[in-house]
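Only a single protein chain was left out; the remaining protein chains are all shown in position.
Letters A, B and C mark the chains as written, and numbering starts fresh at 1 in each.
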Amino acid sequence: MINRVKYSLLVAAMALAGTAHADSVKIGFVSTLTTPAGVIGADIKNSVELALQHINNKMANLDVELFLEDDGFKPDVGKQKTDKLVKQNDVDFVAGYIWSHVLLASMNSVLSANKFLISANAGPSQVAGKRCHENFFSTSWQNDQTPMALGEYLNKEGIRSLYVMAPNYAAGKDMVAGVESIFEGEIKGKDLTKWGADAQLDFSAELAKAKASGAQALFIFYPGKAGPAFLKQYQQAGLQSVLPLYSVFTVDAISLPRLQKANIEGVLGSKNTQAWSPDLDNAANKRFVGDYLAKHGGYPSFYGAQAYDSIMLISSAVESVNGDLSDKNAVRDALRLANYESVRGPYTYGNNGMPIQNFYLREVVEDDEGRWTTKVVETVFENHQDPYASDCKL
Amino acid sequence: MTQTMRADSVLSIKSLCKNFGGIKATDDVSLSVSRGGIHAVIGPNGAGKTTLIAQLSGQITPDSGDIEFDGRSILRAGMAQRARAGLARSFQITSVFLEMTILENAMLAVQGAQGHSYRFWAPTHKDQGLADIAMDHLMTVGLHHRSGRIVSSISHGEQRQLEVAMALAMQPQMLLLDEPMAGMGKEETFRMIEILSLVGAEKTILMVEHDMDAVFSLADQLSVLVNGRVIATDSVAQIRSNPEVQKSYLGDSCA
Amino acid sequence: MVNLSCTRSGKVYLGMLFLLGIAPLLFQWTNQPFLLDLLSRGLIIGIAALSLNLILGYGGMISLGHVAYLGIGAYCVGIPAYYDVYDGWIHLSLAIVTCALFALITGAVSLRTKGVYFIMITMAFSQMIYFIFLSLEEYGADDGLVIYARSEFPVWMNMESAVSLYYWIFGLLILTLFFIHRLVRSRFGRVIIGSKYNDLRMQSLGFNTYGYRLTCYVISAVICGLAGVLLGNFTSFISPEMMSWTRSGELIFMVIIGGTGSLFGPLFGALSFLFLEEALSLITIYWHLIFGGLLIALVLFGKGGIDAWLRKLDK
Partner (left out) sequence: MDWNLLISQLVNSVQLGLLLFLLASGLTLIFGIMDFINLSHGSFYMMGAYFCGSIVAATGSFFAGIIVGLVGVFFLGALVEWLIARQLYKENHLDHVLVTFGLILVFDALVHIIWGPSGLSIPLPDFLNGQIQLGSLVFPIYRLVIIFGGLAVAGILYLLISRTRLGMLIRAGASDRDMVESLGININRLFLFVFALGAAMAGFAGMLIAPITEATIGMGNDIIIIAFVVVIVGGIGSIKGAFYVALMIGFIDTMSRSYLDDFLELLASTAAAETAAPAISAMLVYVLMAVVLAFKPTGLFPPTAGNR
């Protein structure tokens, strides 16, 4: 019985691989669709689909074939799926990657096969520095940059001491390093908490420590499901008045509706930094955010915006080589130009494939229809390049 | 308390005590089993017979007292060590390996008697040295012609016989038999008595048994255990006529 | 013991082994490099399942921590490679020594317990290893360790290409199968099997079963560690996540799906498990629902696993 099943699976798998068209652009997209982090993946999927809709599913008159894969929030699974995209689906581009550790585990599979890797979120320091590669491009940021912008703002505000909390993985460490590198005051204490599929979500012990440390402000990085959990506990502990909160990648379009539902009003008015905001005033962003709102009834998150950009970036490159993907050098040169309408406005690429772009201070506000969202307050950095670019020998 | 200490005793038990949460399962038991005889321990249910066997074989550690086997204390030796020293045990609840064949069971016992088994490569089923000895012992209990049968498919009586064969296969000086006739029919009991009297001619046996007919026809010496205490140890004839034993044991349970 | 080639189930198994042996040729011919990947992975996990079956199926020791050895084996490639030591012999010997030592120490403690307590204490030890690697900042901690080159061996037996690595895996698989086949039929194997059914009885037969079981546990750990070396080379990435207790659980399921205590069953249990996972996740992101349902149905209705179904052919 099982043998027959196995046999037919084998046949099915072969047939599946056999149907690939030669005259299409094949894009593999890796994100997290299951586990609680799947909520991010859902937003990314919506945005990618919206991007494809906006270009009528065509790049330089070639059909776009999208292969969406789920990394299950695990680096080894992410790598396995990436291998599959490269070897079985023979895609031209692999995009996506929410998590830095998944990207680190997977990147070699793509790059050693001489394919292009477009990170739509993760920006670990290793990839920006020593392990940089000519076929790697990011439509997000290098991990350190956003917290650096926040640190800069904290300096300007005259904040002299800080307590720092982040999850214990590649991006968490980069975020902490980023804020520490630029913050001029004293770091009163630091907690790195367990991350992964079984991440720590009860922060009672850490919040008690933070409060007892006597720091002037609290810096956190809690993406995904941990964000709302953290913010609730922060409010329940009554820390708003004692320990003002500054965050990166924690308060976003995914967490805000839930925070609003749970009445966590403490988050209104809180500040964070980001390279993008739904209210950025440019044509591409208006179209993206407007259509997304109309289609899904809520704001897209920055994950979505970056994923949308990744498709647009690929599209611009395919267009510029008129669909001839065999000329890798031409494709690479086209990607490097970033010659497309990014939802964050124009930006350029550094030697390491990381964007050189603006970073904004955003504030959480209520929009005209009563939805909680973020609004740009000021520009903290203009055309900012990540600190690891100099380590990259390209 | 009757205590017979003879010079030629294989096993001597001295003031053995074992408590289970306040219940005295073994209460100051002293016994001496002489070489070459069949010594039976009788007693009502819950008298502590199996507990006694378990302490002798090393399955349970006594609270106090001493056990000497062949002149040396074996109190500190584990089950396996006692078995290798020549004290073989059979179980009240049949505990042969149901999933294996009769021969495989017997071969395991032979293997146990032949020193260590850290031999990883040569297959046992081609090991004639094991099989031949095993077959000899199966012959003693009359199972040799059925040696290929899976044990779960043979009768209860045959399984009990296999137990004895396995105990023999360990080439012990002495056998500890825990109710060898348990759950047997008349025929099977008769067959077992035959086997044991044959074995008893060569080996010392300490047995715990319910079946009085079997005990009276087999044993040379009898000890009566009631509530964890030995109330009498004597020859079969003496015990049968002992009024205290009559009252406290024989009278009640063998109506 | 019946000879393999005499029974129909045995013939099926041998036929499948033959197919596995020529699989790279088939895949090369049909240009399916990913299927070779999938199969390589399946066979590595299959070897791990076989090693678990040695203690679980034959010895009755249900370990919920066996992937620890897979992980240790892989780190024995990753950590030397991190210091630019790529000599394969060093990797292999390091894996053998480390796994044997760790198994000896933890086994000595674990085997004092029985039943559920054994399940949980093995899980506890593997969680400790998991958290130890999670705490090693130097070797990537949570993020894992990327292995940039494969273990180096003499040219004629290197594992550089996907096909040569596959034959390494296939070779270890055949060795493992043959070794276990001999082992369980030896005197040692009989003691292990006997103590699974009735440990007390084995002791009363004069066997110090603790020592035998501990030895068996160490052997099994070493085999699993060797599979780990291949896994490290295959994935060229190792993270603590690969050692979490759920992965040990999965390994147990592979053994059960294949049939506990059967020689080949766990190998095909592992392959079926992985193929099913792969195939179901192609169909829907809710594949866990179907997969979970299948596991439940397997226990309620499919006693004995693949091996038992195949053995029906013999009757």
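Quick note on the criterion: a contact is a pair of C-beta atoms (placed from the backbone, for glycine too) under 8 Å apart; a residue touches a chain by one contact, two chains touch by 3 or more.
Keep in mind the model is a prediction, meaning the values are calculated, not measured.
Undergrad: Any idea which of C:8, C:288 or C:312 touches the chain not displayed?
TA: C:288
Undergrad: Among A:204, A:322 or A:348, exactly one should touch the missing chain; which is it?
TA: The missing chain is touched by A:204.
Undergrad: Among the options A:39, A:220, A:289 or A:307, which residue touches the chain absent from this view?
TA: Answering carefully, the residue with contact to the hidden chain is A:39.
Undergrad: Specify the residue from the set C:132, C:282 or C:313 that touches the hidden chain.
TA: Selected residue, touching the omitted chain: C:132.
Undergrad: Which candidate, C:39, C:62, C:103 or C:205, sits in contact with the chain we can't see?
TA: For the chain that is not drawn, the touching residue is C:62.
Undergrad: Extract the touching residues of chain A with respect to the undisplayed chain.
TA: Counting over the whole complex, chain A touches the hidden chain at residues 33-39, 41-42, 168, 173, 190-194, 197-198, 200-202, 204-206, 208-209, 211-212, 225, 228-229, 232-233, 235-238, 254, 258-259, 261-263.
Undergrad: What is the set of chain C residues that contact the non-displayed chain in the whole complex?
TA: 62, 64, 109-110, 112-117, 119-121, 123-125, 127-128, 131-132, 134-138, 141, 245-246, 249, 252-253, 256, 260, 285-289, 291-296, 298-300
Methods note: only the chains that are shown with their structure count from here on.
Undergrad: Quick one: label the inter-chain contact graph as line, ring, star, complete or other.
TA: Per interface graph, the chains form a line.
Undergrad: Per-chain C-alpha centres versus the global one: which chain is nearest?
TA: Most central by this criterion: C.
Undergrad: Measuring centre to centre with C-alpha atoms, which chain is farthest from chain B?
TA: Comparing chain centres, A lies farthest from chain B.
Undergrad: I'd like the Å distance between the centres of chain A and chain C, where a centre is the mean of that chain's Cα atoms.
TA: Each chain's C-alpha centroid was found; their separation is 36 Å.
Undergrad: I'd like the Å distance between the centres of chain A and chain B, where a centre is the mean of that chain's Cα atoms.
TA: Roughly 74 Å separates the two chain centres.
Undergrad: On chain C, where are the residues touching two or more other chains?
TA: Counting only residues that touch two or more other chains, chain C contributes none.
Undergrad: Tell me, which residues of chain B touch at least two other chains?
TA: none
Undergrad: Taking the touch rule as given, give the residues of chain C at its contact with chain B in the complex, in rising order.
TA: 1, 182-183, 185-191, 194, 197-198, 200-209, 212, 215
Undergrad: So in the complex, which bits of chain A are touching chain C?
TA: The touching residues are 1-3, 5-6, 9-10, 12-14, 16-17, 33-34, 38, 70, 74-76, 79-80, 83-84, 87-88, 100-101, 104-105, 108, 124, 168-170, 195-196, 198.
Undergrad: Can you check the complex and tell me which residues of chain B touch chain C?
TA: Touching chain C: residues 57-59, 78-81, 83-84, 88-89, 91, 95-100, 104, 107-109, 111-113, 117-125, 127, 166, 170 of chain B.
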